[in-house]
Structure formats: C-alpha cells, structure tokens
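Here's the structure we're looking at; comments come further down.
Showing just some of the chains, left in place.
Chains: A, B and C, in written order; residue numbering restarts at 1 for each.
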Amino acid sequence: MQLAMVGLGRMGANIVRRLMRDGHECIVYDVNPDAVATLEGEGAVGAGDFADLAAKMTAPRTVWLMIPAGLTGRVVEEVAAVLEPGDIIIDGGNSNYRDDVRRAAALKERGIHYVDVGTSGGVFGLERGFCLMVGGPDEAFAHIEPVLQTISPGTGDIPRTHGRSGEVAPEEQGYLHCGPSGAGHFVKMVHNGIEYGVMAAIAEGLNILDNADAGLRETTHSAEVAPLEEPEFYQFDIDTPKVTELWRRGSVISSWLLDLAAAALQANPTLEGLAGRVSDSGEGRWTVKAAVDVGVPAPVLAASLFGRFASRGEDHFANQVLSAMRMQFGGHQELPAGDVLEAGGAKADSGGS
Amino acid sequence: MQLAMVGLGRMGANIVRRLMRDGHECIVYDVNPDAVATLEGEGAVGAGDFADLAAKMTAPRTVWLMIPAGLTGRVVEEVAAVLEPGDIIIDGGNSNYRDDVRRAAALKERGIHYVDVGTSGGVFGLERGFCLMVGGPDEAFAHIEPVLQTISPGTGDIPRTHGRSGEVAPEEQGYLHCGPSGAGHFVKMVHNGIEYGVMAAIAEGLNILDNADAGLRETTHSAEVAPLEEPEFYQFDIDTPKVTELWRRGSVISSWLLDLAAAALQANPTLEGLAGRVSDSGEGRWTVKAAVDVGVPAPVLAASLFGRFASRGEDHFANQVLSAMRMQFGGHQELPAGDVLEAGGAKADSGGS
Amino acid sequence: MQLAMVGLGRMGANIVRRLMRDGHECIVYDVNPDAVATLEGEGAVGAGDFADLAAKMTAPRTVWLMIPAGLTGRVVEEVAAVLEPGDIIIDGGNSNYRDDVRRAAALKERGIHYVDVGTSGGVFGLERGFCLMVGGPDEAFAHIEPVLQTISPGTGDIPRTHGRSGEVAPEEQGYLHCGPSGAGHFVKMVHNGIEYGVMAAIAEGLNILDNADAGLRETTHSAEVAPLEEPEFYQFDIDTPKVTELWRRGSVISSWLLDLAAAALQANPTLEGLAGRVSDSGEGRWTVKAAVDVGVPAPVLAASLFGRFASRGEDHFANQVLSAMRMQFGGHQELPAGDVLEAGGAKADSGGS
C-alpha cells in the first residue's frame, strides 16, 4: 500500500526501507532535504512540503509521523491541514497517550482518523523488526494492517507459546490493536516502565557482584559506614562482564536487556569514563503516575525511576537535610575524620543513628 | 568422564540423561530405589548406598549432589565419609553460599575438594541445557570441566556478543568458574535476586494494564479510596495475554521470563483460581542481606522481595496499625460505609490523612 | 474581625468556636439547619443561604469554606456569585493545590481574592489549635491574619528553636504565608505525604517487633516460605502496646503520630477486628506525582502510598501473575501442601525461584 513518512531520522528511515523492501510505496518528508534525497535514492518519492506530500498521494492517505514527541502537536496540526476526511495520521513516536486521546478527539471532528503506534525495537529494528502497539478506530487499523505486518518482526524463530495453535495471531507477528486512540502509547508506556524495572534489577544485582570483594578491600575503619560484619563471606572478586555473558545462556534471566548489559561490559569492562548520570525519557514517569492514578502498587517501577533521579544528584537536598539532622542529635558530624574510639572516649555514641 | 549423581529428582535425572547422551559414565543414587532403577534402565550404574557408590568409582571420584538445600549438610557428611583425599564433591543445589564457604574449609582439611555449582534453567534444562555458576579450587574445576561442558547449553543459536572474537570462552558456552568456594552459589543467589526484580517489574506493569479500565468501571464513590481524578484517560480494556505475547516479538523487554508470563496467561487468561500468595525460596532474602552487608542499595530487589511477603499477608499487622492510627486522628473509620458528603456535613475531613 | 464559615462539620464548627472565644464575629452556614442552629446557640449569626450570608456581612467580606474537597468547586462558584470585588474566599479544606491555582486565576478576573489554607490538627484542633499553611495574594493574607492568629496554636509550650530570637514569627505561632495561591495546599500536600511515610515507618517497625517471636512459633515447615535460618535470635515476645508507650518518653522518635499509635494499641492491644485495609485521601498520591513531575526521588513516600494500595488488595493481579510465572518454570505449585523433601525426591528444586 501507499504510506507517507514524516521524519526520516534513524527509525523513520529504517521503517521506510523495511516497507520498500516489502513492496510498499513510500512518500517521504523531512525538514532536512538531505535525508529526503537519501531515501529518494533508495526508491522513495520525496516531498518538498506537506501540501506536496498530500498531492502526491491517493485518498485515503496514510501519513506516519516519526518525530520527537515535543514536536508532534504542531506537526499533527500542519499535516491535518492538508488532509481530507477519511485520511489517517499515525503517530509512531513516543507521545504521552494523553495527547493521543486529545488529538484523536479533535481530529475526529474533522473526519480524520488518528492512530497511535507505540514502537519498540531500538536501532536493531531494521533487521529485527519493530514491536508495534496500536491504538485507534477499528476501521483505520484495518486499513493500515498491511503496513504493520511489514514493519513488525513476524513470527521469526521465537518458539510458539505452548497452548497456541491454528492461525498465527497478530500479536504473534509483533503487532496488536490494543484498543481505542491512546491505547497503543499506553501499552508502550507500561512497556517502558517495565524496562526501567528490569534494567534496575540487573544493575543492582551487578553492583552487588561488583562489591562481593568487600571483605578483601582494606578499609580505613570509619564512623561514616557501619563496619562489614562478616568479611569472610565477601571475599569474591567476580568478573561481571563474564557473568553477564554467562547468564545469556540457559539462565532464567536471559533477556534482550541482559544481552545489552553483556555487550556494554564487553565493550568497556570497568565502565570507566561513565559518569552514571542516568537519563529518563518520560514513559517511566507517566507509568508511575498512571499507577498512582488507578491505585495499584508499583514499588519496583517507582524505585527504578527514583534511582535514575538520584543518579543525577536530585536527592542532594534530602541528603543534606539528613546530614544536618544527624548533626543536631548526638553531635554526629558529617564525614568525621578518624574515629578509632576508645573505651570512655568522648565519642561514645549517643543512641541516635 | 565418570561422575556419580546423588539425588535423582527431575533436575538430577535430567542432568544424568544429558551426561549419558554425551558419553559420560554415570553412577546414580537416590533414597527412592525406583528413581535409581529408572536410570539404570537408561544406562546408568545404580548404587545401593554411598559405600557402594564409592566402590563403583575410580579415584579421583566426582560426586554431584542434586538435593534440597536443607539436606545438603548431612549428605555432604555422609558422602565425605566414603571418599578419599583428592576426590571431589559438587553441590549443585540451591545452598546458601555461606554454607559452601564453611563446608569447603572443613573438607579441605580432609583433602577433599568441594565445588559449588549454581544451576539455572528450570524444567527446560534437559533440552536447553543448564547455566552453571561454579565456585571452587582451580584444580577441581579443571577436573570437572568436561562434565560442565556437557551440562551447559553450549553456544546454541544465541548471537555472539559484539566485540567477542576468537575461541569461544566458557561463559559463552554457559558455564563459568566464578571464584573460590561459595562464588558459584553467590553468583546464583544474585541471579535469583535479579529474577525477583524482573518478575515484579513485569507483574506490576501487567497490573497497571489490567487496571487501565479504571475510568470505565462503575464505582460506588467511597471514602476508602481517593476518587479517580481523570477517568477519561483510563478507558482502556487491555488484553494482557495478547500484550505479553506481543512483547515477545521485537520489544526491548523480550526475555525468557516474559515468555513464561505469556505462557501462563495463555493457559489461564484471567488467572482465575490463583490466590496470589507468592512463595520465596531463600535466594531473594540472601541477596538483600548481602546488599545490606556490603552497603550497596538494592531498592528494586528489596521491593520485589517485600512484595512477596505482603502477598502472603505478612503486612497485616502493619496495616492494622495504620488503620488504628487513622481512627485516632480525625475519627477516620476503617471502611466507612457510605460517605456521600454534603457541604457542612458532619464528616468534613479533619486535615489528617 | 468578621468572618463567615461555610460548612459546619467538626472542623468548621470547632474553628468557629475558637474564633468566637477570641472575640471574632462569625456568620455561619451549612446545608444542615441543625448545625447552624447549634452554633447560633453559641453566639454565631446564622445564614439561610449564601445571599443571606453576604447580606449579613460588611465589605470586604471574608468567607471560609470548610467542606469536602469534592464539593469545593461548586460551592466556590455559588459563593462567588454573591460576593463583590475586594471580597475574599478562603478554602480551608483538602483541595488539590492545582484547583487552587485554577480557581484563583478565574476569581482574580472578577476582583475576588482566593486564599487556600491547608489545615492540620485533626479532632484535637479545638484545644490544640490548627497548623495553617496559607497561599494567596499578600493583600488578602494581611487582611485575614488576625483570624489566622486565633485559629493557630500560638507558641504554646513548645520550646523555641535554638538560634531564634526577638519577635515571635508567624511560623512560630502556627501559621505561615507560604506563597501565592496554591502554595498553602501544596505545603499541606507534602505534609500529608510525609505523614504517610512516618506512619508507615512506625507500622513496619511494630510489625517487626510483633514477629520477633518467629523462632518460638511452631511452624509446619512449608515450601511457601523460606525457613527461618537462625530461630535462636527470634525468641522475643514483645509487648508492642507497652513499647509504643515507652518510646513516647525521651526517645528520638517521640512524635504526635507515635502518641496515636500508643493510644490505638492501648485501646485495642491486639488490634483485633481491624481488617487492615488502609484508606488514602489523595494528598499522598498528589505528593508522589509532584515528586515525579519535578524529578526528585521519593522512595519512602511512594512505598508508604503503595503499601496502602496493597493493603486493599490492589496488588492482587500482580501477585497472581507472579504465582502463574512460578508455576511455569520448574513446576512450582502455589501453596504446595506438604513438602518435607527427601534426598533425591521428585521435588528437588529446579533452580528457579
């Protein structure tokens, strides 16, 4: 079928390539003319602006936006201005599903269908295919299904789930109509929330392994930290790059994210040079807020999000408050220098902590 | 090579089968004579007791224990009693690594090598192979390496990690010498700790999806729960079995544990009949205690463990305390019946919460 | 000064009493005529409706609303309809500060001042006074300050903070102008968020004390729970009602919430009859969402909120998912009956958890 792609960044361009490979006709647009030219060279039809793009298509038009979430609102407006009733806009970016709900309602009044497609797969999607979580009206979903079939990974070599039989369902091919407008990005949001939790679980575990040698390290005994109580049980110098590689084979926690951890540690075994300031891109936040709204506990997802905040120093004032409070009771000083205490010395603890 | 297996439960028996398939010679023992007979029928040499087992082997003997952790101490003693200096005992069960450290030290005085092997892979290990995390002296590891190569999954069809080249390392075949005695079970312990976190992340996310219809549900407005503030954003009736199947294809969180979630929801889409009392088998606890000992944060792993405790009602007294405190201030009643409040009604909130 | 109170529930009525005691003139209104009559009997001027209320006051009028948050929007509209430019509406209820921001902006266009007052103190406020967190324009704050001085606790017998000298500041008397409209309820919201955390800390601690006898309890050893490893250290039968009373005297955690815990346990030492379904009233949720919005970690506040959700069974589907996943690997059954495992028995663990 025919599809226009707006936004030819890595993901947009790769989706276009995947579509053309499978015989779909692609009209492409980007603010960067070079990006358009590149894909023209590979067989796409370039458009100079949105009006040109619309003119080059036959109704009902399907326009896929693959642009940063912050720009989506404006671009949806501009694209809708050149479309007609019955046409379809697809937002394949990382929008907040709430914006989908609002945009779909506004466009519906003008007869334009709005479909949100949460897209997972990273840079590997060109080969692997993208996992597609789709929200929108049935009619529009049915119209774009051929495109979704091409972009998604298909059944691949993943074993069929026990108990499934007969015709292969869409979800087994890697795309799913999750519900009305917003449902696609909602499911994608939760997917990313889970991703935060899985990543944190792996990172925390590796941190424990990395400190399994605590009993071997010479420590100036300090009052800052409670002393290690049983050093004889922490005498292991674990090779975390090897362990992550090991766990990829046959272990219960084998996963694509573990593959990434193994690759990252293979590339940089000590992770030297990384400041460990971990970014977050919105979905983790929205997931926690959704859990709070509907009243279900999400302690793991929240802890993984808060850990990212703390990694960027956003716990600093709270920690200063704690240190300041400790100085008030018992005269605990922050970072006391040298505290080899003797019986009856002036520093006997005051009972606070 | 020659190896004795003590404990012919599902895992022990499957390891024996995997070994025999690959040409190793297996002597087998179990308290249940039927289990011995079955494997004799498949080519193993049965032993009537530990003395018999030792007599049927040539030195240096290698005896693998695949028994419940609670019995390991006693069985190690009994097996050691029939062994000679230079022989090797392997504990392939789920022992606490601290017990390994103690046992290895005790056996070393008698010249017997002790090797701990953390084993992951579940019931699928016979086909898939087991991921093996090994602790113990270099010499003993070298001696048993042929057996480990057979039991582990090998390279399989898992793509090689970017940056690795040349000869395939042990960790790429699914076994690794992690360090001295205890290191194997330490790594396995952390593996299981991570597993708790990953499972909880998936479960929390699915719970949010399952409640994405909160705005559709008719709720008698009650004072027990803060009212849903923006019901228009929670109108999704998500099919969680389909979503888990979807995420198996091309998504960032694809993993073996997600495969299990998909299989579980395929088998029982509503999870009807499950009480949701989640067991824990020790490793999660040990992992959190290890994190506390060495002083590294593990909020995700701890939250997942505590969630299991709470699933079994172990938060009950704490919750009663909270309800009782709330009743003290402002006269909050637990579970007030009917609280459609009118302006100036007697129930205006007292400012507590 | 003159003030009208709308909403004569416990808190509204008590504030009126406190004001009249101190010589202020109070006009009172409630949907329940009996509540009006009661306060008329104590010296207040009753009003039959909002028009009557406005007519009985001299400009600039100050009208304090002490009504459930869910009704505030409508009542603000109705009251504003009878007021004139220069008049002041005070919302003393538990509104979301976001509503304050919106309402203040709308009323400002009509020349009416809007002041939000977060009020803490519970049923004890009549004697103790209420802690008042105020948001709104400077001019309106200055106008109502005499009323705030009466309602707040004053300096009382609380020792002055070290380093403070000279004139007693408003915050030392129990009221504070926290900032523009919304700031009062924002500070109150965070106050309640902290309250959730403090309550949970106390409740978790008491739960540990309540289980300090774990080593004394006869337990049928079950596979559901990892066995208690060192029962000799959990042989204490702690009297939690006495301990909470004890901690009120001289301990570092003495606090008003601990007083409540002691009172609750004195009244019902075993907390028998309490289901432990802990309500939440909104502020805890808003606090966590605010933390997420501004990107600061709030793991303790979030954990205390999620604990309340879980106390009401909102973790159920997540727990079912976990049980279902465990059944998939290794054939773990939920709640297995009888698991005294023997060496080599069929139940040797599969390496999952």
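In the analysis below, contacts are C-beta pairs under 8 Å (C-beta built on N, C-alpha and C of every residue); 3 or more make two chains touch, one makes a residue touch a chain.
All of these numbers come straight from a predicted model, not from anything done at the bench.
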Entire complex copy count, 3 subunits given: 4
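Note that only the chains that are shown with their structure count from here on.
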Innermost chain, where centres are averages of C-alpha coordinates: A
Centre distance in Å when subunit A and subunit C are each reduced to the mean of their C-alpha atoms: 35
Chain centre separation (subunit A, subunit B; CA means) in Å: 26
Geometric centre distance via CA averages, subunit C-subunit B, whole Å: 40
Junction residues of subunit C - those touching two or more other chains: 285, 299, 303, 307, 310, 312, 314-315, 317-318, 329, 351-352
For the subunit B and subunit A complex, residues of the former touching the latter: 97-98, 101, 120-122, 125, 128-131, 133, 152-158, 161-164, 169, 171-176, 178-180, 182-183, 186-187, 190-198, 200-202, 204-205, 207-209, 211-212, 214, 225-226, 228-230, 232-239, 242-243, 245-259, 262-263, 266-267, 287, 290-291, 293-301, 303-304, 306-307
Touch list for subunit A against partner subunit C, complex: 252, 285, 288-289, 292-293, 295-299, 302-303, 305-307, 309-310, 312, 314-315, 317-318, 329, 351-352
Complex interface listing, subunit B residues touching subunit C: 6-12, 29-32, 35, 66-71, 75, 93-94, 96, 118-125, 130, 188, 192, 195-196, 199-200, 202-204, 206-207, 210-211, 223-227, 229, 257, 260-261, 263-265, 267-268, 271, 274-285, 299, 303, 307-308, 310-312, 314-332, 334-335, 341-353
